[in-house]
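Scroll down for the structure; my scribbles are underneath it.
Only a single protein chain was left out; the remaining protein chains are all shown in position.
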Amino acid sequence: MLRKLFKFHGGVKPQTNKERSTTAPIAPVPLPDKLVIPLHQSVGGPPRPLVQRGDQVFKGQRIGAADGNLSSAVHASTSGIVRDVLPAVMPHTSGLTTLSVVIEPDGEDRWGELDRINVRAATPDELRDYLRDAGVVGLGGAVFPSHLKLKPGKEGSLDTLVINGAECEPFITCDDMLMRERATDMLKGISAMRHMLQARDVLIGIEDNKPEALAAVQAAITASGEKGIEAIAIPTRYPAGGAKQLIRVLTGIEVPHGRRSTDFGVQCFNVGTAYSIHEALEHGRPLVSRLVTVAGNVNAPRNYEVLIGTPMDHVVRLAGARPDTDRYIMGGPMMGVRMPAFDVPVVKATNCILVGSPALFPPPPPEMPCIRCGECAKACPADLAPFEMYWFSRARNFGKTQEYHLFDCIECGCCSFVCPSHIPLVDYFRFSKSEIWAREREKEAADTARERFEFKNLRQEREKQEKAEKLAAKAAATREKVAGETATPAAATAAKPSGDDAKRALIEAAMEKARQQKAQAAPKNVDVTSPDVQAEMAAIDARRRAAEHPTEAPPPPPAGQA
Amino acid sequence: MTSYLFVILGAVLVNNVVLVRILGLCPFMGVSKKLDTAVGMGAATTFVLTLGCGTSYLVDHYVLIPAGVDYLRTLAFIVIIAAIVQVTELVIQKTSPVLHQVLGIYLPLITTNCAVLGVPLLNVALHHDLLESLLFGFGSSVGFSLVLVLFAGIRERLDGADVPAPFKGTAIAMVTAGLMSLAFMGFAGLDKYH
Partner (left out) sequence: MLTALLVMTGIALLLGAGLGFASIKFKVEGDPLVDKIDAILPQTQCGQCGFPGCRPYANAIAGGEAEINQCPPGGEEGIRKLADLLGREFKPLSEEHGVEKPKSVAVIDEATCIGCTLCIQACPVDAIVGAAKQMHTIIAADCTGCELCLAPCPVDCIVMEPIAETVDTWKWRYPVFQIKQAA
C-alpha cells in the first residue's frame, strides 16, 4: 500500500556516515572496574539516593527513587558493592558534578528480585507508576520520563501512535541495529504502548537509508499478525527524526506554536523506548543498559549494549580509538555536545559516543558577519527566522528573541550547517535560552520573596494589634476587679474610691503577679518537651561549652551524621 | 476635498515635521531606543498635537487677534499647550488607567516637544482655517509617529550591529537620522503641483 507522505520545511542532507558501524552485530561490553551512575539522568527533579556506602546491590535494584511524578527512578546496572555516593562529573558540557552512585561490580552480574507486573490485569495508572519505577525514559535523546507521555489525550484515546525509527543524525546507528536485531521485542513494546494509549493506528517511520531495518520491522509485523501497525519508509533528510518533523511527514499534521501533539491525537516515541518498555513489562527488567553507537575516529565503529554508568573510554577502547583522539562527543555531529572528560559515564541519554580528532572535526572557520542571506531560514525545520534570533541574541535583546519564537527552536543545527558565514547560530540560541531561564528563575525568586516579606509585615502588624487589644482587655478587667474589691469596704467609709487608690491597687496587683511568675521561673518551653529532647538540649549545651573552651574534650558528633 | 488630503499627505511625508522641518528632535533621539516606547510616544503626541492645534487656533482667532495682541502668540501657545498636556494626563489617568500605563510617562515630555509648539505656529503662518489646522496637526503628528517608529526599529537593530567604537550610541543614531532625512527629502518629488 502506498501511503501519502508529507514534507516538512527546510532540513539538510549531511553525509550520513552510517555504513561502517552497521557491518557488525550489536556486541556486549565486558564489565568495567567501576560503574558511576548519576542519579539525575532525566528531566525533572533528581531522584533520592536509596543506598549508601558499603551496601550490596543487585542488578536492577533501585538506587534512586523518583522524586515526584515528573521524575524517573535509577537502578544499579550490575551486582556489586556500593563504593561511594558522591558528586561526580556528569556527561554534560558544563563539566559540573552531580550526585552519583559508584558501584564496584562483583563480576557475577546477578539480577536481584524483580518486581513483576501483570500487564493484562493492571490498570493504566498502575502501569505508568510501574514504568516510572522501572526508570523508563525516552531514549531518543531528550530523556523525558515515558510514563508522563503514556497518557491518552482528553478524549481518552489517540488517533495515531508514531514510532520514531528515523534516526536522522549522521554516524548514529543504534536504532537501526535495534530494529534489525530486536524488531519482534520492540513490536511487543509498541503493542503495550498502543494498549495504554488506546491508539487506533501505529505508524513506524524509518528513513529510507535503512532498508534492512525496514524489512526486519515489516517481517515482524507480518509475523505478529497485529492489525493497524505500519512501517513506513520516509525520505532521508535531516532532521526527519525530530518529533514534530516526523509527525508532519507521516500524518501531515503541523503542531503549532505552544500546542502539544496530543492535542491533535498524535504521540511520538522512540524505537529504543519501545524496546525498554517491553523489557520492563514482559521481563520486569528496569532500564539498566542501552545501545550505544561508537563511531568517528575509531578503527571499528560498532554498536554496543552498554550498562548505564560504564565509563565512556571503557567502551571506546573496544572499538579501538585512534591515537589522535582529542574529544568525545555525546550524540551526533549536528546536535551532540562535547564531553568534559574521557571517563564520564554512559547515561540513558547517550545514544552515541562520537570520537573526535582534529582531522575528523577540524576547528570551525572563523565566524564572519551575518549577511542576511536567509539560508538559515530556508533550512530551518521549525519554520523560524534564525538570522533574526541570532541578531537579537547577540545584542542580548532576549525579549525580541522570544518574539521570534526562540523556544520553538529544536537546536537541530541545520542553520549552523548551512551558514556561509560559519556563525555558530545554535550556540547563540542555547546562550539566549539559558539566560532567559535564569532570568525567569530570578524573577520567580523575587516574587516569592516579595510575597513573604509583605506577609511578614502583615503578620507583625496583626500581632501588634492583637497584643494591644489583649492588653487593653486585661487592663480593663483588672480595673473592674480592683474597683469591685475596693468598693465593698470603701462603701462604708467613703462614697467612692479615688482614682489614685484604683491605680495603686492596679500596680500592686501587677507586682504580685510578677512575683508569682518569678516563683515558677522554670523555662516555659522546656517542661512540655519529652525527656529525649531535653537530653539532646543538654548535649547541645555541653557541646557549646566545649566549643567555648577548646582545651576540653572534643564534642561528640551529632547523632544524624553517624 | 483633495486639498485637505494634500494637507495631510504633505504633513506626513513631504514636509515631515522631524526629518524635513527638523522639529521635535529631542523625543526623536530620546525615546527611540525601543519600539514599544516609540509607539507610545507617537500615540501620545498625536493626541496632544491635534488637540493643541484646534485649541490654539480658537484662542488665536477669538482672543488674540480681536484684542490686537497677536505678538503674544508664542507665549500664549506655550501656556495653552502645557495646560492641555497636564489636563490630558490627569483625565487619562483617571478615566483609562490602561492608556495611562501606555502613554503615562511620555505625556509630560510632550510639553517640551518643540514640534507641538511649532505646528500651531506654522498653522498661523500658513493661514489655515480650523479644519485645515486640525488636519495639519493630525498629519504632522502622524508623520512624527511614523518616523519615530521607523527610527526605533532601526535603533533596536543597531544594538546588535558591529558599530566602530567611536560611533557607538548616539553618534551612529545621528548618522542614521541623517540618512533617513535624506530619504524623506525624496518625497518632495511628489509635490508636482507646487
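Just so it is clear, A and B label the chains in written order, and each chain counts residues from 1 on its own.
Basically, a residue touches a chain if its C-beta (ideal position, glycine included) is under 8 Å from a C-beta of that chain, and two chains touch if they have at least 3 such contacts.
From a predicted model like this one, the values you see are computed outputs, not experimental measurements.
Peer 1: Per the definition of touch given earlier, which of A:H9, A:R322, A:R430 or A:R479 contacts the omitted chain?
Peer 2: Considering all chains, including the one not shown, the answer is A:R430.
Peer 1: Which candidate, A:T23, A:S94, A:T123 or A:T222, sits in contact with the chain we can't see?
Peer 2: That would be A:S94, which touches the missing chain.
Peer 1: What chain B residues would touch the chain not displayed?
Peer 2: Listed in rising order, the touching residues are 30, 33, 59, 63-64, 67-69, 72, 75-76, 79-80, 83, 86-87, 90-91, 93-95, 97, 100-101, 104-105, 162.
Peer 1: Counting contacts across the full complex, list the positions on chain A that touch the omitted chain.
Peer 2: Chain A touches the missing chain through residues 40, 90, 92, 94, 96, 98, 366-369, 424, 427-428, 430-431, 433-435, 438, 441-442, 445-450, 452-453, 455-456, 459, 523-526, 537, 540, 543-544, 547, 555, 558.
The rule is short, and it goes like this: only the chains that are shown with their structure count from here on.
Peer 1: Once you find the CA centre of chain A and the CA centre of chain B, what distance in Å lies between them?
Peer 2: 54
Peer 1: For chain B, which residues are in contact with chain A within the complex?
Peer 2: Residue positions touching the partner: 156-157, 159-160, 162.
Peer 1: Given the complex with chain B, which residues does chain A contribute to the contact?
Peer 2: It is residues 369, 391-392, 394-395, 397, 400 of chain A that touch chain B.
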